[in-house]
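Everything below concerns the one structure shown next.
A single protein chain has been omitted; all remaining protein chains appear in their positions.
Each chain carries a letter (A and B) given by its place in the written order, and its residues are counted from 1.
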Amino acid sequence: MKSIGLNSITMKKFKYWVQNNAILTILVFLVILMAALRTDTFFSVRNLLNILRQIAVIGIGACGMTMVMIGGNLDLSIGSLLSLCMVVPIMLQPRGVLFAIVATIIVGFIVGAINGFLIGKLKGNSLIITFGMLSIIQGITFLITGGFYQHGDPESIYAHIGKGFIYKIPIPVILFIVIAFLSFIILSRTVFGRSLYITGGNSYAALASGINTNNIKMLSYIMLGVFVAIGGIIKSSMIDSAQPTAGSGFEFDVITAVVLGGTSLLGGIGTIWGTLIGVILLGVISNSMVLIGLPFPLQLAVKGAILIAAVYYDSFIRGRRFEV
Amino acid sequence: MKSSKNKFLSLIIENRIIFIFVIIVIIVSMIEPRFLHITNLINIINQASINGIMALSMTILLICGYFDLSIGAILSFVGMLAIGWQSTLGTINAVLLAIVIGTLIGLVNGLLVTYGKINSFIVTLGTLTLFKGLSLSLNNSRPISGSNENFMLLGGGMIGPIPIPAIIFVIFILIFLFIMKWTNFGRNAYAIRGSEISAKLSGVRINLYKTSYFVLSGFCASISGVILASRLNTGSPNFGDDIPLLVIAAVVLGGTSLSGGMGTIRGSIFGILVIWVINNSLDLLNVKSYYQMIIRGVIVIVVVLLDLLYENVRQKERYKLNES
Partner (left out) sequence: MENLNLLLEMKNITKSFPGVKALNDANFSLYKGEVHALVGENGAGKSTLIKILSGFYKKDKGEILFENKVVEISNPKKSIELGISIIYQEIIAVPYISVSENILLANRPVNKLGIISWKSMKDKTLEILNQLNINLPVDELVINLSTAQKQMVEIAKALSLNSKIVIMDEPSASLTKDEIKILFDIIRKIKERGVSVIYISHRLEEIFEIADRVTVLRDGKDIISKKLKDTNNDEIIKYMIGRDLENMYKDKHLKKTDKVILEIKDFYKNRVFKDINFKLYEGEILGFAGLVGSGRSELVNTIFGIIKKDKGKIFIYEKEKNIRNPLDAIKEGIGLIPEERKSQALILDLAVDQNITAASLKKISRLGFLSRFREKQLSMKYIKELNIKTPKLSQKIAFLSGGNQQKVIIARWLALNPRILILDEPTRGIDVGSKAEIHKLITEFANKGTSIIMISSEMNEVIKMCNRILVMKNGEIVNCLNDEDVNEESILRSMTGIKNNH
């Protein structure tokens, strides 16, 4: 007696395709637009390399954020974490590059673990808790730097990380590709990754299937923490310095890129591939705005509008409501 | 039904913030006698007044289950506009126009949350970033100094022994107490979060009310912004940085649960007093501002976790009561 028939199912599929590929379409369109407007500046090797390096840091953070969001949470503290993870390696760098790197990653790990504990095990509201952590980490960053700009040594091996090349590809980009690939494998091929999708998609079903949702969430925060730490190492190495406020706005860019790439605020949906596209798209747009000479407030306005549009898209069109 | 002993106990628990306030004041005045100096007390009252106005509107929003993170950015932006336009528009016009703009920002927030159905945290985070950026660009990230000495009367003047900001705060308190008890506008906030379906079925115009609560929030932030700018005769893009976090913490501390549906004006007032007494005592004890940042974040997290704990206890209590 079924009268639903094929029509509505085909409609649903079409809608899905459009939603998932709209971003790709916009990206291609934009690149063509850029080519038409400012061929010389945009496509110069120098500019492209610049874009790639900027994208690398945001992209590495976005890989981690994708995991956290798929699990159904958010992390607003990564901006201050990035600052901290820039300051720490620069300050420790004279004592040995390896030491500095390892220490920074440990810092990222610990912060992620704390977030994961408060949110995963204690079930705190992820938005407010990470918002609070933002303040705490910022305070710590200011504390250890005394509020001062930290200078690195442009001659040391450390500086090589951000500015060096391997086979003509900037090292940050290689690291980004490696981490993106790793994240891709984790999300699509491991038990942890699958558990993350299930937890974010339907936490009751996850629990009923024997998945320890608390631990899964905690692990996702730890991964994000470690990734942001790596991002901090790269960025501080790129500019041989670290300002205690260097990371402000980072979480904003990362979340925009991730949502743009199709990951839902409600959890359960998202791919590294999509995040990659979102990161590139955001990078291209940011870069073009600078090249065109758009005043800073307008740049922020555009980025804010993009975030709101992406979230609206997610909330309304996909019918997903993200309730706090 | 509850016995009178139980009623007394629950009355104390409900108003626990008042006891916390008294205890903290006692402790602080014992540790640091300078606390009780008139100048210091006036200082606290001024700060509490400025932030308290925003806490009042935040209380309504939290009762409804919404957040407004943009109040700090609105405060800064409006303050800068009020000062910056003094010479061109005249002080009074500048102030009025600035307040109107701040209120309109609240309207935008409200529309996006209510009709766009986007999570309030995200919307106001976007607005926050946007207007923080705009504030920074107004004078190259630098504060603007005011030219009109008379303007300082608003924030710095006194009527008798009482500072004007405090008088304004008291007026707002009276208005809010009135709204929350005697008007449909205020009472519906409880209904909307408590049982939205009940409200809808009864014909309450939910969308209208939700939007207006955000408009009110924008308005209060604007007033606070003007008072602060007048007190210091300066408008700065950084004034609002810690405010949303602290105001939310104060309101939650005062008994408005994050789970929504309940909360009182008097609770929020004492919550603000507690937070700013703590702030002040940290200053008196010469705690470095970076430690303060950390402490602030810790306070927020602790307040949130305590609220969760309290919610758990409340649920258990309800089960017990139902047995009678």
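Heads up, the rule we're going with is that contacts are C-beta pairs under 8 Å (C-beta built on N, C-alpha and C of every residue); 3 or more make two chains touch, one makes a residue touch a chain.
Keep in mind that what you see is a predicted model, and the values were worked out from it rather than measured.
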| item | value |
| --- | --- |
| Given B:F35, B:Y190 or B:W276, the one touching the chain that is not displayed | B:Y190 |
| Among A:A113, A:L207 or A:M289, the residue in touch with the chain that has been omitted | A:L207 |
| Absent chain, residues of subunit A that touch it | 1-4, 9, 12-13, 16, 189-192, 194-195, 197-198, 201-202, 204-212, 268-269 |
| Interface with the unshown chain - residue positions in subunit B | 1-2, 181-184, 187, 190-191, 194-195, 197-199, 201-204, 261-262, 318-319, 321-324 |
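Throughout what follows, only the chains that are shown with their structure count from here on.
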| item | value |
| --- | --- |
| Length of the line joining the C-alpha centres of subunit A and subunit B, rounded to whole Å | 31 |
| Residues on subunit A engaged by subunit B in the complex (per definition of touch) | 76, 118, 122-125, 127-129, 131-140, 142-143, 147, 249, 252, 265, 295-297, 299-301, 303-304, 307-308, 311-312, 315-316, 321-324 |
| Touching residues (chain side subunit B, partner subunit A) in the complex | 65, 67, 69, 112, 116-123, 125-127, 129-130, 133-134, 136-137, 242, 245, 248, 258, 288-301, 304-305, 308 |
